[in-house]
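Could you have a look at this structure, given as structure tokens, before my questions?
The other protein chains are all here in position, but one chain of the complex has been omitted.
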Amino acid sequence: MTDSRVERSATEAARIPLSPRYGRGWLAALIASVLMVLVLAYVIAELVVAGIGIWGTNIPFVWGFDLSNYVWWIGLANGCSLFAAILVLRRHSLRTAINRFAEGLALFAVICAAIFPLFHLGRPWLFYWTFPYPATFQVWPQFRSPLTWDFWAIITHLIVTTMLWYVGLLPDLATLRDRARTPVARRVFGSFALGWRSSVRHWAFHQRAYRLVAIAVIPLALVIQSTVAFEFAITLVPSWHETRLPLHYVVSGLESGLGLILLAAAALRGSLRGIDRFIDDEDMNLIGKLLLANALVACLVYAGEVASALLAGPLMVEAILNRLVGHYAGLYWGAIALSVLLPQALWSSRMRRSNPAGILIGLGVIAGIWLDRLSIIVGGMQRDYLPSTWRIYAPTQPEWALFLGSIGLFAAMFLLLMRFLPVVSMSETRHDEYREASS
Amino acid sequence: MTGEEDDGRPSDVTGSGPCETRLWRSLEELAGSEEVRRFGGAEFPEAATPETIDRRALLNLMTASLALGGLTGCAVNRQPWGAPLLAQPRLAPQHTPGVPLIFATSLELDGLGRGVLVRSHDGRPVKIDGNPLHPASLGGTDVFMQAEVLSLYDPDRSTVPMAGGMRRSWDDASLYVTQLSHQFQANAGRGLHILLEPCASPTRDRLIALARQTLPEARWYFHAPLTDGNTHVATARVFGRPLDPVLDLMQADVILTLGGDPLGAGAGHIRYAADYAQRRHARDRPLPRLYSAETSPSLTGARADHRLALPPREIEALARQVLDLVRNAAPPPAAPQSLAAIIAGDLRRAGAGGLVVPGREQAADVQAIAHAINVELGAVNRTVRYVEPIIQASTDQSSSLLALAEAIGRGVVDTLLILGGNPAYDAPGDLEFADLIGRVPSSLHLSYYFDETSRVCRWHLPARHALESWGDLRAFDGTAGLRQPVTVPLVEAMTAEDVLAQLVGEAGDGHAHVQATWREVWGEEFDARWPTALEDGVIAGSAAPAASLAAPVGWSPPPAGPPVAAGYSMVVFAPDPSVWDGRFANNGWLQELPKPFTKQVWGNAALMASDTASALGLATGDIATFTHGGRTIEAPIWIMPGHAPDAVTMTLGYGRRAAGRQGSQRGFDAYPLRSSRELWALAGVTIAANGRRDALISTQHHHGMEGRDIVRVVPATGPVNWPVEPRRSMYPDYVYDGNAWGMSIDLDLCLGCNACVVACQAENNVPIVGPDEVAQGREMHWLRIDRYFAGVPDAPETYFQPVPCMHCEKAPCEVVCPVNATVHSSEGLNEMTYNRCVGTRTCSNNCPYKVRRFNWFNYNQKPPAAPDAVQNPEVTVRWRGVVEKCTYCVHRISTARIAAKMEGRPIRDGEVMTACQQACPTRAIVFGNINDPDSAVYRCRENPRSYELLKDLNTRPRTTYLARIAGLGRGSVGGTR
Amino acid sequence: MSRSDYGIVAEFASANGLLAATRAARDAGYRRLDAFAPFPLADVSVVLGHRTAVVPLIAATAAVVGGGLSYLAQYWMNAVDYPLNVGGRPLHSWPAFIPATIIVSALWLAAAAFLTMLFKCGLPRFSHPMFDVPGFERASDERFFLWVSSEDPAYEPRDVAALLQRQGAVAITRLEVTR
Partner (left out) sequence: MVQLFRPQADTAFRLWVIASAVVVIIVLGAGYIYVRSDAFWRVGATAPMQPIPFRHDLHVAGVGIACAFCHSTAERAAHAGMPTAHACLTCHSQILQGATVMEPLRTSAALGTPIAWTSVTRLPNFAYFHHGVHIRSGVTCETCHGRVDQMRETEKVHTMSMAWCLDCHRNPAPNAVRTEPEGSAVEGSRDSLKVSEIFAAPLTNCSVCHR
């Protein structure tokens, strides 16, 4: 819808969003992901009608895919938004390339994450009981429970991530408005642009607000990751009952976020013609280095996990050994291999710059963290206090469907983003170009 | 009669001596009451004479609400105006709507009576407990008594007469029976053959005697798959005539059991368990020493100080050695002593305090030897008394099923009446009995279900449930008890007595027949004694006296048979702990009840030792083919620690083909392998794996304690000394003045009999979830019994540990609930409010004891859910998506609190009894106010054996355990406690 | 229905042009100016003397207020209004109330920053005279504009136009609005 303006424009930024013709690939991908969304809808309906008995969960495995997927998604979200926020604050050149879609990814991940805690309830239609409203039975939520903290965490995350994304997007919406051809598009973008006139005064306040929202995001991301960790850490389950768990979740969460960003960046470069002008090799190089560094930290955290467990007494030892060699050992070692060993490939700069490698490593890291979540939750619950209650858990089809469905939803939203909104920030790019020019 | 009184039976009731406060009634008495006469005089013509307001009328009055389905306790009522308020035409006297009534009656097992109290809400029986006055119960129950009430409402029960597979009216049916009686009264009963279940019912015996007179040519047979033991053969050998042994475990200092399960199974086991428990904890008496020689693990063996896992032939060898060593008073040979010598030594030392108990499945010789030893020890009339057979009818061989089979074979049977029982299913396989019945021109089967036998008979008549019918039963010790209906018949049906009465042309209903029986016995005392007897459920002083034994000369057993050839393998048959002989197959509570040792549900398996299994190349779950004499069955294998080598144990009662929707096609049927000549142990069975596997469903998958401090065991002698670390907590403690409820469970008394589990399920509307859900790990029992093995796999120690909610003062589950659905009461209860629960399950996740259950589906609405009628109206019926758990029977606490308040007094100790506590035969569970120094539970907590489960977590459980006392060392002197 | 003067708008090809023009206009004594650029121009802001410190101030206050409210609410509901013995924990279990407090204050911080921005920028404002300036759509792309308000005490259309002309404006528009 925007190509007509391209030749009129002198700046690189004018070429965003680029590649006017999104080929069949995009359409196919969209259709595929929409189908997955339909599956998601079906499973949710089934859940509400039949009950969560259709899952493989039981006593003691009261949680399975539901919580591990939630933890995984929220980790991705926190990773992305944390990273984006830091870039905004550092005013790092990388932000021009990454922020826009990083913030978008964060937002979509939160939406996917929110599905799970809602529908893992036995009676999901009563979810609002966790919100403090004046009910005629005069009972309030119980604020000592991490689940109530979690309720606030998800709502807040949703709102703040949206704001971070929107504030950054505002000037570009104005640009789209001014370039739009069809009156409808013009009006639509116009309404969302709120009448932005790119006045220097606007810019001044905009910059302040953007940075402040970013500042809010940083503690938020950290606290929310920790809150999620608390959900497990404050229980008595032997392999969860650890003060180190929040750290573990923050580190691995950020890593999965970086993995996702790497994946998305590489995928964009691979699919959108000309975008490598904006997400250039240098950017990829930087992301790669960051991910590598994060993987090394994660390695340290994993080591700490084993060490602290071994120091913590017989039950913990048994629990951790069970995760390492027990029925669910595959999950643990898979996590190590994918989230610690695989990123080591990024030591080579060729790998860092190659798109296929980026996609593979990004996917690998994300999958690795997913396995880590499953290993912690499912593998952790397996060795409880009374051996008489020990059992096995295996996910059922509906659980897989729910999981894949949420991925489909995520993919669909991202595909629409890259189609209708600039995937890298135009205004930031212009700004940089100006600075480079003036310096 | 108020609600709280139904649990109010003093906890210290021991069947000795009459119970001071009698809290249950007979409808008869109500019907006879002044009140009734008064409104007999009222303006209703049909009520003009008192008789018309008999018990049936009263039951009708109370049950009327059922007619309109005004059942409380069902899921939340969605009608705008709620359920209607029912105004009865007239109140049953002394019955307050909504306040339960208690009736005493008798239930039957193996043809012997066990006294129960039935709690009925508005004419709807919902709970069964033991009758403290009844010698076979003393207030305790077993799983079968508890579950009987579910069978009463079984939707699969037979409701109409059938003939040739067609539904028939009752008119046709009674016409048929009348014709029979005319026909046979004409020809003195020639060609009439009647098969009955052996049953110690005076009324039935009277009617049979009557029939034998009026129909002299008729032939009578008795069959039940489990009562055809060798007991009478053995006693006949030793004492010259068949007798029944009755044990007195209070007196026994040294006990040797040869097979069997006196503490865990059979018509007398509740009493025996109670006696043994009472003796174990009698402070002034030495601990009894219990030796068990058995083939497959039994509750008795698990409790024994010494358990010897022996195949049948070695049990016999042991018995012979012990007899010899007891007989010739030679000084015991020098160490190392043989086990037989040690046991014999102990028995001799105990003298009259010694006791040898043979299992009914043992060979006649073994049993005879056991009795001989008792005689030798002078134990007769001290630890054991021999009485004339309680069930007279079935003693002679000519009345066996075998005889009937031959008769049919000879073609002399024109008409076969099968009154009760299910021979087409449970007759020994070699008889091909189902086919035999088919050969009989005219056959009739009276039974509760339209079962395997009904299908092969011409006629089928629905039978009444025990809770719907009149009758009387003798207990294992001969004590007679009356049976009275506690509800109007839910379907039109008959009892065996009714049919017999019709045959002999005796008028009147069951009520009349029973009264007639006892009029004969009591003469003019009748009017005085009948009401009391009915109210007590027990006829005082009717226990069988010790038989006068013509001083038995030293009987010697015949020489042992030849040693069995190699490749030998033996199959031993045993009743199933869940479905007994198969009669309970359609009972969801029992099907879903984890068997004590395997924890298997909804099926059975062939148990064998690991060595045997590996020798045969089998593993748990493999299906093997068992062949003997051309008869073949297939059964899944279960490797059972502590099972004797070279033997396989098969439990009977599964593999039903026509049990009903829940009972059919579950497990495998062992009867076809059974031989009419070797009922209990079958030698020379060939076993072969056939490569297929069966997913056996069990509720426990790990069997060791992994070295954790779970079940504590203290030495039999010497003090208990555990390190007492001081309690520390970051938080200030809440003060629980007033009542502070707590429970103590004595692991030394707990036999693992499961009675508490079913009692809890019945009392608290705990849903049945079905095999698939259990297989997925979703059983709902609020109270489970964990079973751990310790020591060597071949001869392990077996520990049972009932685990209800611990009601932790620092409850981890409450802190993590986001909506305050589970919080603490000011009396220290960990309360669960279902209607506030949103179902995050995080509480269950944070419960280290894993006692919280979750309604994954709407279990109470989807099969095999228990019918609404059996739901306890005092307890909310839970719905999908909420967590539930043990509440310490909080509804009983509320009822007691309300009663106390209304009478302006505090709640008495023992006034609140939890369902599990009430059911426990050994009184292992004690509940009460831990603030009250005079309460039983307080004393238990002060006991040095008292400990908290997972104490290190500092959850401060209100449920505490008393450590198990280790078995006595061999031949060492008994310690005391 | 009368058309009235809204001011003079000059279009510049470069940021520096705009900067110079703005400076010049300030020096010439004009106070009611606004500049338009496709990206933030800090130095122009400085010249125009924008004060944005109020945003963090309000945001910080909001954060404190929101957090405080959240904590008080938790305390009141669990310890005052319906005190329940939950797992033997104290009614006022302050450590457990912290996480939600932090989260909520972050929410208020972000929300306050965002709303303050909109308020101070007078957004949303869908219809504005500036949109009448020919080619103004390129203000969001690569062109720069300076506007001198007719309200300016020193406003004199001819002078202003001349001044801006001198600063190398590529186009000059006299903006009129209908009132």
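Should a chain be cited, it is by its letter among A, B and C, assigned in written order, with residues numbered from 1 in that chain.
In this section, a residue touches a chain if its C-beta (ideal position, glycine included) is under 8 Å from a C-beta of that chain, and two chains touch if they have at least 3 such contacts.
Just so it is clear, the model here is predicted, and its values are computed rather than measured.
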item	value
Contact list for the unshown chain, restricted to visible chains	A, B, C
Identified contact with the non-displayed chain, of B:338, B:556 or B:826	B:826
Chain not shown: contacting residue from A:120, A:144 or A:177	A:177
Sole residue of B:576, B:786 or B:874 that reaches the chain not shown, by the stated touch rule	B:874
Chain C, residues in touch with the chain not shown (by the definition above)	124-127, 131-137
Residues belonging to chain B that touch the chain removed from view	2-3, 39, 42-44, 60-61, 64-65, 67-68, 70, 72-77, 80-91, 96-99, 738, 823, 825-827, 829, 831, 833-836, 874-877, 887, 890-891, 893-894, 897-898, 901-904
In chain A, positions touching the absent partner	134, 136-139, 177-178, 186-187, 190, 195
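FYI, only the chains that are shown with their structure count from here on.
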item	value
Contact-richer chain pair [A-C vs B-C]	A-C
Centroid distance [mean C-alpha coordinates] between chain C and chain A, Å	30
Separation of mean Cα positions, chain C and chain B [Å, integer]	82
Residues of chain C whose C-beta touches two or more other chains	82, 84, 86-87, 89
Of all residues in chain A, the ones touching two or more other chains	139-142, 144, 146, 148
Of all residues in chain B, those that touch chain C in their complex	729, 731-734, 808-815, 817, 820, 823-826, 956
In the complex with chain A, residue positions of chain C that touch it	15-16, 34-41, 44-45, 48, 50, 52, 55-56, 59, 63, 70, 73-74, 77-78, 81-82, 84, 86-87, 89, 93, 96-97, 99-100, 102-104, 106-107, 109-111, 113-114, 116-118, 120-121, 123-128, 130-131, 137-142
Footprint of chain B on chain A - complex, ascending	50-53, 56-63, 120-123, 126-127, 129-130, 137, 139-142, 144-148, 151, 231, 234-237, 318, 381, 384-392
